[in-house]
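Only one protein chain is missing; all other protein chains are in place.
Let's turn to subunit A:
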Amino acid sequence: MMGLLDHLPILPVAVPMMAGALMLLLKDSRRKALTGLAFLSVFIQFAVAVTLLFMTAGSIPNDWNNHIGVYLLGNWVAPFGIVFVVDKLSAVMLLLTIVLGICALIYSTAFWDRVGIHFHPLFQFILMGLNGAFLTGDLFNLFVFFEIFLAASYGLLLHGSGSRRVSSGLHYITVNLIGASLLLISISLIYGVTGTLNMADLGIKAGMLDAENRKLFETACAILGIAFLVKAAAWPLNFWLPNAYAAACAPVAALFAIMTKVGIYALVRMGSLLLPTGAPAAFGGEWMYAIGLGTLLFGTLGILAEKNIGRLVGYSIILSSGTLLTALGMPGVTLTGPSLFYLISSVLTTGAFFMLVELIKRTESFGSNVLSVSLEAFGLEEDNTSDYSGDVVGVAIPAALAFLGLSFFTCAILIACMPPFSGFVAKFALLSSALELTDNNLTGPSISAWLLVIAMLASGLATVIALGRSGVRLFWNSGSLQTPKLSIREAVPVSVLLFSCIALSIFAGPVMDFLADTASSLDDPYQYINAVITQASNKPIIGGH
């Protein structure tokens, strides 16, 4: 018999979908009902995500195989029907998504949910797509959820309108539509070769291919890898990112912080499941490592050259993608745990930073974020004054400037991975486990480990320089600073995100243990595969349970 708890895995998709659908029936003028519904939905999702996390950790008793929850949609057996699978990695990503989602939602109620129509339904649909992408165990279903959150993200990126948003939105949509085509080509090719779309089943079937089909399969995986790398903003597929993210309004950009990590998640998941069959190069291994290094270099140069603080945060997202790809591309799994820790920390930080940037922009008179030389050289003019949200938001909270300065400082430390916060813990763990990795024929750390260390430290240094420079220009330029009006609804989410980073550094021990557990279960994909396949054999094909 299925207990009520066994139905939990469907809720992260069903709840936002129903909430979003209900919201479409309400007029945008009924803001109270809309926001009430939105908060109800996100808090249910939060509770579900926390419960699922405890269930996969085994703290809540369940009869799941290896604490991996498998949910058969429509009770169709696994290789034929679509399954949702909750393991530790999925549960962590779900929780991360909804924490970021709640903060972005609180922030948006101060101003942004009023500037255009259908903000709240789109917000729910993007959550639905993200949750679904983290949960699904079916390759084609993964594509569908990708499309759901991307479609919602197109709408949210354009939210607030203005020519800058529309023009960067056009590029963003084009890139993602081409990515979707690649995804479709690879998924159908994989189906054509292996005859299955179930990711667990794929882990078994891919190993049994003959040489000719194996070649086709690896081609398909390479295309799949490219599609995921576009999403993950890996160099050279990431030129769309800084403009698109800088153009999006603050709460949306904050939510976008996790969207690149969906690509990383998909790479990790597929890489893990294809591990026993000898994963094709795109999923882990030398290629991912090289691409990661390229991304790090691109991000480092970009962050040094960038003067617009919105785009600066975009480059810091690219840096975090680069760090993750490089670390995950290293041989073995010792780096996976620390990488996941870094992922959590960087998502929370960049999310907070995107919101903070908008608040900081209220303090500046035009041009203070641009080097005065280049201001003259390029003849820049002020744009998008219509976006200025300070007048509408109203109540000024005391010591706003101190709050902003302190938050900016914390953010900068977190992004640059300086002590004492979680960014440092993550990077330290990454570096130390990279150096512990020994090559087979060498006694010391391998060259790739050293390259990783150098690239990460260099990118950290570049981030310190870039953020220090903007910090000085933003807060210490004499005379032209206005005391900003801040709403408590804008200050709270930023502080929540930053405090969760601080909590992450305080409880680094248990979190790291859990993530190391996650990494070791990723290294043993048969746990996942068995959970899905045995679930199938327990159930009759026709009829209930």
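Everything below uses one rule, namely that contacts are C-beta pairs under 8 Å (C-beta built on N, C-alpha and C of every residue); 3 or more make two chains touch, one makes a residue touch a chain; residues count from 1.
What we mean here is this: contacts and distances are computed from a predicted model.
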| item | value |
| --- | --- |
| Listed names "Carbohydrate ABC transporter permease", "Na+/H+ antiporter subunit C", "DAGKc domain-containing protein" or "Extracellular solute-binding protein", matching UniProt entry of the absent chain | "Na+/H+ antiporter subunit C" |
| Options A:24, A:178 or A:472, residue touching the unrepresented chain | A:178 |
| Hidden partner chain, touching residue among A:189, A:304, A:435 or A:451 | A:189 |
| Touch with the omitted chain, as defined above, among A:24, A:117, A:170 or A:301 | A:170 |
| Those residues of subunit A which, in the complete complex, touch the missing chain | 140, 144, 147, 151, 154-155, 158, 161-163, 166-167, 169-171, 173-174, 177-178, 180-181, 184-185, 187-189, 191-192, 197 |
